[in-house]
Each structure stands twice: as structure tokens, then as C-alpha cells.
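Here the complex is missing one protein chain, while the rest keep their positions.
Coming up: subunit A.
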Amino acid sequence: MPCPGTLSVLSAGSAATSTATATATSRLVLLLPLRRPGAVFSASRSTIAFPSRETSPFVNRDKPTAIARSITTSTSTTTRFPRRHLPHTHQHHHVVRRQYHSHDHPPPPGPFTPAESALLGAAYTHVAAQGFSREALALGARDAGLLDISPSLLLGGSDGGVFALIWWHLYTQRNALAAKAAALFASEIDGSPGGSKDATAATPSLGGIGGGIRTVSERVEMLAWARLQGNDEAGVVGRLQEALAVMAQPSYVPASLKELALLADEILYLAGDVSVDPSWYTKRASLSAIYAAAELFMTTDQSPGFRETRAFLRRRLNEAAEVGSAVRSAGEWLGFTASAAVNVLRSKGVRI
């Protein structure tokens, strides 16, 4: 492997296996600014580290970026913490928060402190019966051997931690997706299902065959459905409406949208999407909208096994794919026509 000086390049999501691809990727990386503000520069590594075939793509991560955004150089450490970071306690401040995704590091700690996790984890078991409410929080506190007053530790306005409980639901369900993905796609070819299709992954195609290698869009559908089933498994489907009502309160809208974006990103990442063009954004935006709509549909779905929800989800994803391909076709046609028109004019002697 060629080693470009002190640069080390981490490629996310794609398993680049040939030197040619590696060179291409590092050239791509070099176009990006060397020192992004907030990036962590660590002195410990100065080698090229591409995920090999045995590296599982199903690594949980919290700070997703597009492919190969991570650059480390051998300079001193500079860290800018994001707005919500863990307090400087002796127990859990050893993990430095990274601003990029890496297969080589453990995921950064979540937004919940250990005390919070214990309390919310205990309260979550009462959500099915009591809803996302102070009642569930107080019962959870008793289960955890704490006092009735203990849930008031949770921050987040005058609702006494109810949004924290909803956030816990969203966060744990999102984190559980990685294991579900590993189980769902275990039947596929050994190695790296995400990386083996990097050439075609950017163009989602429909109508793949089951059993063999699935397309990204098929996996997206499976993962979105797995996430929706998570609501059912936790028994909170009947409580989603009240959760959505709380999430729609103005002070919680930003956090809720952020969590939705992270979910869409997680699904696409686990599905093996490696796009590095503007479709990176459009895919996540459309998946966010579709997922939110499907979850809303689910709150009123009475069909056995929520099969109507699954059909709804499929229809929306297919529509998005059709619209996407139509837009792409129109774009191609326009581009071709425009360049042809220019060439015709040039052939007539117009100086363009």
C-alpha cells in the first residue's frame, strides 16, 4: 500500500480491495481540507488503514459523515467538543469525542450518563402500560431502588423528563438496528456485504432477487421495517401518538428531527450505501420523510402484524425510487440535449 507521507486515510463503508481503488480514494480524500475545525488529530496513528474484507460494516457509529472524510495527521491534539458532551467525571471521560466516523475506534459514548441510563432503562419497561409519562418514570425509579423524586434529575423543561424517556426510546431502538442488520444480512455472502457492491450502490435498483445479494434499496426497506417492528416489540405502538405530540412541541422539535436524521443515516449506512454525491443528502431526506410517515401510519394500523404498515412503507419507497429515477433521467436528457445544442452551434461557427 502506498503511504502518502504522514497522512492516514480511513475509508468508511467501502472495502477498497485493490491498490488502484485505494489510490483513487486517497486522491479523493486529499481534495478535502486537511484540517477540518473540530477534527481530532491524534499522534498515535500514521498508517493507511482501509477496512479489510473481514472488517464488518455493521459497526455502530454515532457521528456519520460521508465516505473517507476522516483525516488524521501526526500533530498535537485539538478537540472541540460538540454542544452536548458528557460531564467531566472520572468514570467516563476517557473517550475523546471524534467528529468523524471510524471503523477503527469504539463508538463515542451516547448522550446519556450512567445514572440517566439506569433510570430511563427501568422506566422504559413501564411505557407499554403507563405511556411516556411521569408515572412510568416514577415507577422506573422505584424499580431502580430510587425515590419518587429521583426522575426530577432529568433535564428538559417542566415536563419532568418525559422527553428524555422518549429520546431514550428513539436512541435505544436506533442502536439496536446494528445487531438486527447483522442478523438480517447474515445469510448473504460472507465478508462485507456493504463493501462488495460499492460500484453499483449509488444507483439503487429495484427488483433484486431474494436469497442472493440484495440491493441497497431492498436492505433499506428491510431495515426500516425492522425499526418499525421495534416499536411493536417494545409494546409502545399504542403510545406513539402521545410521544409524537411531545416531540412536536417547539422546544423538542430540533432534537427530534436530529434523531430522525440519525436514524435515516444509520439505516442507509447499515444498508451499505456508499454514495458520495448529492444523492447522499437526498436519500437521507427522502428516507426520513418516508419513515416518519410510516410511523404515523403505524399508530392507527389495526391489521395483523402491521402488514398494512409494511405495504405502505414499500409503496412509499418505490415511489421515491421512481421519482428519483425520473429526475435522474430528466437530468441526463437535459444535459445531453444542452451539450448537443452547444456542439451544433459550435459546428455552425458560433464561438462558444
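Following the convention adopted for this analysis, a contact is a pair of C-beta atoms (placed from the backbone, for glycine too) under 8 Å apart; a residue touches a chain by one contact, two chains touch by 3 or more; residues count from 1.
Keep this in mind: contacts and distances are computed from a predicted model.
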Which of the following is the UniProt-recorded protein name of the chain this complex doesn't show: "E3 ubiquitin-protein ligase CHIP", "2-methoxy-6-polyprenyl-1,4-benzoquinol methylase, mitochondrial", "Oligosaccharyl transferase alpha subunit" or "DNA-directed RNA polymerase III subunit RPC3"? "2-methoxy-6-polyprenyl-1,4-benzoquinol methylase, mitochondrial"
Touch with the omitted chain, as defined above, among A:His101, A:Arg134, A:Lys180 or A:Arg284: A:Arg134
In the complete complex, the non-displayed chain touches which residues of subunit A? 84-85, 87-91, 111-116, 119, 129-130, 134-135, 138-139, 141-142, 145-150, 152-158, 160, 164
